[in-house]
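Before I ask anything, here is the structure I am working with.
One chain of protein is taken out of this complex; the other chains stay put.
Presenting chain A:
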């Protein structure tokens, strides 16, 4: 089917002048060209697309990178001992990074991995992304497959002690960054990946995570400070038998953020949790969490827990889906998305969906939107706690359910502090 003229024009305009990264092994070139072809056929997201009904993709489509003020570096995970990997303006920064070595882990730059004729990444690059185009189009993810030059490639072969911390930095007001991370967690291995920092004026990150049987992958991400950023992120995960995937994102500020997480439970008894908390202040704040969980094995559990706190005209979006394939009996799927609107100006738009083809399943979803509990507020104030402090306590309480999804207590505490700091600064 031919694309609508406006859509194909917009796609042409955005892609003109962009070229697929040179070099690379034959398989990488092939994956990139295939992506470009798919992208041209599909077209970039367009305002009328159903999947972009609540979020205007225009900011991702301008040919020129929007200017964005460089914010202070967010202190990321300072209390935690990590293997730090820094990307500045979307390029690996060897000076600022630790040596890429760690027990139980193979770690290298994406840009190097794709030059090797023989590499495990060959079997994964674009594979989960392509499979993730089920039911809906995710052209910005294809864009990432086609154009990403740098990123990290991680293969956990054992229980990796220190988390890998990817820190994004910026030195340029119009830096555009397209980064691709590839992760493979082998049988019985465990890996924690942290992400933080201001990234780019316009950031597109893609991640494919393949978790073998009994593997565990934990992902904790902080998006903060750089209010003027536009970010489109995709995490694609495939889970083997009895494996675990847990991802949490704390998002503070951000003019335009779209975080998509696409999970497929492929092996029996696997567990996938994806959660997030977003705080937005101001009419120019827009945060979108879009999640798609496919149950394709027996006795798997999935949870989606998202909380948003919005004020002064900020907008929050949640699109969450649980798809249960015919053979996925004994599925336990849970999805909750809630927003706390601190004034009447804030907007919350939610589209929770279930699509179920198996009969022995337990799935629930709920979405609520509410104001601060005045009775609780009065109770706190009657004990001498000033209004704004009382409100902060209730905000922290509201997001607590999402933060509780983070298994590591130390990391959870770091995020709680970030949140409290944000509340105190009010941006």
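Simple rule for what comes next: a contact is a pair of C-beta atoms (placed from the backbone, for glycine too) under 8 Å apart; a residue touches a chain by one contact, two chains touch by 3 or more; residues count from 1.
Here is the rule we go by: contacts and distances are computed from a predicted model.
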| item | value |
| --- | --- |
| Undepicted complex member, UniProt protein name, chosen from "Sarcosine oxidase subunit beta", "L-serine deaminase", "Fe-S cluster assembly ATPase SufC" or "ABC transporter ATP-binding protein" | "Fe-S cluster assembly ATPase SufC" |
| Candidate in contact with the missing chain, chosen from A:68, A:380 or A:411 | A:380 |
| Chain A residues that touch the omitted chain in the full complex | 373-376, 378-387, 389-390, 393-394, 396-398, 400-401 |
